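One protein chain omitted, others in place.
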Amino acid sequence: MQCFVGIDLGSTTTKAVVMNEDLQVIGRGITNSRSNYDVAAEVAKQEALLNARFYLFRHSLDGVRALDGRLDSFLDQLVRDFRLEQFLEQLADLEQTCTANAAPDRFGADTAALHEALAEIFRRLNREAPAQFAAGANRKSDFFRDIAGSRYLAVGEEVAGECKLPFDYVLNVYDRSIIDVENRISDESLSDKLMRALDRTFIAFDDLSAASDAVRAPVKAALDMTLEETYVIGTGYGRARLPFSKEHIRSEILCHGLGAHVMYPDTATVLDIGGQDTKAIQVDPAGIVENFQMNDRCAAGCGRYLGYIADEMNLGLHELGPLALKSTRNVRINSTCTVFAGAELRDRLSLGEAREDILAGLHRAIILRAMSILSRSGGIRDQFTFTGGVANNGAAVKALKQLIKENYGDLTINIDPDSIYTGALGAATFARRAIEADAAQAGGH
Amino acid sequence: MQTTAGIDVGSGAIKGVLFQSQGGEKPEWLSKRVERIRRRDPMELARQCFDEMLAEAGLMEDDIDYVSTTGEGENIEFRTGHFYSMTTHARGAIYLQPETRAAMDVGALHGRAIRVDERGKVLTYKMTSQCASGSGQFLENIARYLGVALDEVGALSQQADDPEAVSSICAVLAETDVINMVSRGISTQNILKGIHTSMADRLVKLLKSTRVDEGVVLVTGGLANDSGLVATMAERMVAQKMNLTLQSHPDSIYAGAIGAALWGAFRHQKLADLDALPKAS
Amino acid sequence: MSNAAPQDVIKEPSMLKQKEMIDTNFKSLSTANEEGRKVCSTFVPGNLNELLMCFDLVRNFPEINALQNGMRKKTGRLIMEAERNGQSEDVCTYVKSDLGMMLQGNIGPTGDKLPDPDVLLLSYTGCFTFMKWFELVREHYDCETIMLHVPYQADGKITQNMRDYVVKQLKEDVIPTLERVSGVKFDMDRLRQYMRESAKAEDDLVWILQSAKNKPSPIDAFFGGVYYIGPIFTAFRGTEAATEYYRTLRGEIEQRLANGQGPVTPEGDFGKERFRLVVEGTPNYTNFREFWKMFYDEGAVVVASTYTKVGGVYDFGFRHDPDHPIESLADYCLGCYTNLSLPARIRMLCNYMEDYQADGLVINSVKSCNSFSAGQLLMLREIEKRTGKPAAFIETDLVDPRYFSAANVKNRLESYFQMLQQKGAIQAA
Partner (left out) sequence: MTVQEIVDRCQALFDDLDFNAVKDWKAAEPGRKAIGYLPIYVPREIIHAAGMLPVGIFGGGDQLEVIHGDAYYQSYICRIPRSTIELGLTGRLDSLDGMLFPSICDVIRNLSGMWQLLFKDKYVRYFDVPQTYRDDIAGTFYIHELQSLRDDLGELVGRPISDDDLRQSIAVYNDNRKAIAALYQYRAERPWQAPTSELYLLLRAGMVLPVEEHSQLLRDYVAAAAEEERPRRDNCRVVVNGVFCEQPPLGLIKSLELAGCYVVDDDFLLITRWLLDDVPTAGDPLENLSKAFLHHSAATSAKFEPDKADKGKFLIEQVRSSGAEGVIFAAPSFCDPALLDRPMLQEALNKVDIPFTAFKYAENTGQLQAIREQAGTFADSIKLWSA
């Protein structure tokens, strides 16, 4: 089938959206941006195509009675099992790379002890992996770098303590290895991994083993279907470094504007808070950008700021918002310099303020900055759409809603759970339109 | 004879020393410790550091005549007195290298250039501003990203052959710059050297604005351990025809704590002379 | 890519002439001290070039030195030097590159030594920083400083009180002091003669800048304009050389018009004119070419700019007037662009948008210059509102390379041009 792909290579995450001819989104994929942009784009696209396969599975399994009405939970389990397979594969790679990097030229007499420690760390990591991907499990993030990284550090500190080995060694081996590991694309085929995941799923759903063949056949059929990448458009911060020709690149502003318009056709104002920039965009009823403003050459108050804070508090990004929502007191925070975030936090803690109150203050500070940029772009008009990664953060959303109400009154505020994909969605829409335009031109002549 | 403790609560690490001296003169080491904070509570860590030093020296808390804090240690409850960082780094630098005419303290978040006289008196100083570009923390993040241990940074930077300048002044955007460089295949050595160069430029600028014009400049603080930064600063100083000798000292990281301990002894002596001793703890 | 072979820049006769004029001036500055000629340092906006010539003073323009150093990529180092010597990171970089140059032996942009000034003529037009700038310079040279205070046109007009004040200062303070410093007696007829020359060149300059009303425009009124204003904003206003330069330039542009050609760019002829823009704000000098390229590569031509009015606003009728020399000098000082109130600046830009049939407005806001920058965001809004045309906002600096982020600027411009294009396509449909 024909597919239109939009890739948004952001400063922190890379997103891809796959669309069919009818402008329906059939797949979304996301990965962390990394030094190898091609890999980031490729991985995001693979993830989106994978997600599209699941979309197809759902269609083809819809009528399979053998699943006993448990299609949703079956597919959810399959996704988790697939993720686990992926994780284990990369973990094995990480172990190998770490072991190779724990070489005597650097660690001298401690090398052997370090190898032992590494073996132990990975033993524990492998052991705990399935639990991390169990239903309802609380993961720090969905990216290998983050999950493996945070667990490695925690387990590593324990093991280093037990082995009386400097923790810095353990840390360093990881730091040396992770770039290589995350920049390698698995050479194993998708279907092999999926089939293994399916085996796992049938273990979880052992009462359905009789249905095995009835399920495997349509899955296999969906897997065999070719997804043709008819037209790809790239956008985002890193777009200029994508191996695409000029026609296949669009400005991120236009993509965000169009993406928001596609999700909510009545959108007039769009706010996007990404990793290192904040954009306020005004669009006309056709989704065309009329005006935009971005933060200047200081990255204060952008998404990355939250990342620093989360690190400082030893929390996952998605845990920040919920914690901040527990706040009961207002704490005014004025500096949003990302790098000083940690210092500010410590300062406040030492003054005896509660973590959740400080966090709420920090979120409000970020949104205040965004409000200024919005105001600079011409203010907020009805309807307002909030996009970008930070839209996933409940505390940021709460602060935003409050400030909009105080300053602009009651407006319709749209926030889509998939808002992080807005730029990619815009790009995919441009891809679809490019083909239409080509077709129209061909027809016209 | 006084036994005094100096505790330097930094944003990256806690440093502590114990000294025996006569009003800050003829000091003798009893003990030293450095503890990376790594998201732990600095106040608890400071206490722990103090206790460990006492244990190592075989002393009791009551044996200590004066506990002085410096850095962010104003709130430590077991202190006798507090001195501000530049006061202590200046004194510490003179202790470590009596020829010092300026101390260049480079820590996790700030850089400070402090001009001193031979007695450890601060003459002028200059600090980096509120924007955290080019601090130790930033270097540490980059090093981790590049998979380099902190103690390797120096050597690697000195192997650079074609350093790549970091264009952003913002530490956050500079991180993205670095990722970009990696993606363009720039070597780790050249990236590190580029960062060192931009940091060194800022630091030398600070130094120059204190108008120190001759003698030894001692690098203190955690980044004194980074031979690459020290070398790059020295290069920049030569390039700018500054008639100064840049040095580092293996105990440079303790400069603040040393200064605090010595000023504590000085103060204790003075108060004893005035018969106005406050009770310790 | 950046390592592509540098292209041979096409030089027209006017360009060669200008280059020669500039070189000669720097040469004459470099020998002034030795040859016993007296030197006056002064600023571009509100400069009294004709008057200074009456006293045989050689004119040195610190702002021009700074921008020339910027174009030659020397300012980064100079600014650092000034900062190392105690200047703040926050302040105007023109000042700092001048001070940095002074600290490093006062070697000018062309490599020629610049002279020690005998007098600082502080005509304080349109910017408070000038005042501190010459106080700082005065710390180094023990020389006379003349303050000519030019009041601000806060209500968009020159009142009689303002004019009287400036005239009085000129007559009772500036002229007597210049006579004393130079040892030359003031001669009103000499002044009139220079002013006659000025007016001629001013006529041609206005014609040249207004040629951009044609479609396609034969000139770029910002990037190209920066070169066109060179002589008349500086040491040459009132000289025959300037009159000749503008005559030649006008001839060349008449030719381009006849041929239906667009502007000349550093890489040769401009391609198809796709967007017509008005620019408010100053150029960036450290990356001048790179910045310009971002425009002409996209077919964007600047048809009018305010920067070409900082050294005098001539397109609304003002000319140096030999019949009322002192009064017209006062009006000239009072009328420079940055001495205009914000509402007046907005009106001027809106007129440009209309008269020059522009598709949009680009504001290049520089960190250095509060005089220009404070309020530009309101200007942007007002102009968008009044003209219905979209505007773009870019932040750089005049001569501080640390504040030019090519990627950032390009990102904004690219988005802006794509937006103009989309809009244009819809309107066409």
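To keep things simple, chains are lettered A, B and C as they appear, and every chain counts its residues starting from 1.
The definition used in the following text is that a residue touches a chain if its C-beta (ideal position, glycine included) is under 8 Å from a C-beta of that chain, and two chains touch if they have at least 3 such contacts.
Since the structure is predicted, the reported quantities are computational estimates derived from the model, not experimental observations.
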Which visible chains touch the chain that is not shown? A, B, C
Among B:94, B:122, B:160 or B:234, which one touches the chain that has been omitted from the display? B:122
In the whole complex, of C:152, C:227 or C:318, the residue touching the missing chain would be C:152
Sole contact to the chain not displayed, among A:39, A:178 or A:333: A:333
Answer key for A:17, A:147, A:313 or A:343 versus the chain not shown reads A:343
Quickly run down the residues of chain A that touch the omitted chain. 296-298, 332-335, 340, 343-344, 347, 368-369, 371-376, 403, 407
Which parts of chain B face the unshown chain closely enough to count as touching? 72, 74, 83-87, 110, 121-122, 125, 127, 129-130, 263, 266
Chain not shown, touching residues in chain C: 85-88, 90-92, 95, 122, 124, 127-129, 131-133, 135-136, 138-139, 142, 145, 147, 149, 151-152, 154-155, 161-162, 164-165, 168-169, 172-173, 341-346, 365, 367, 370-371, 373-378, 382, 395
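Everything below uses one rule, namely that only the chains that are shown with their structure count from here on.
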Which whole number of Å gives the spacing of the CA centres of chain A and chain C? 49
Distance from chain B to chain A - Cα centre to Cα centre, in angstrom: 39
What are the residue numbers in chain A that touch two or more other chains? 297
At least two partner chains per residue is the criterion; list those residues in chain B. 168-169
Name, in rising order, each residue of chain C that touches chain B in their complex. 80, 83-86, 89, 402, 405
Going by the contact rule set out above, which residues of chain A touch chain B in the complex? 11, 33-37, 168, 171-172, 175-179, 237, 241, 276, 297-299, 302, 304, 312-314, 335, 337-340, 342-343, 346, 350
Under the definition above, what is the set of chain B residues touching chain C in their complex? 129, 167-169, 201, 204-205, 208-209, 240
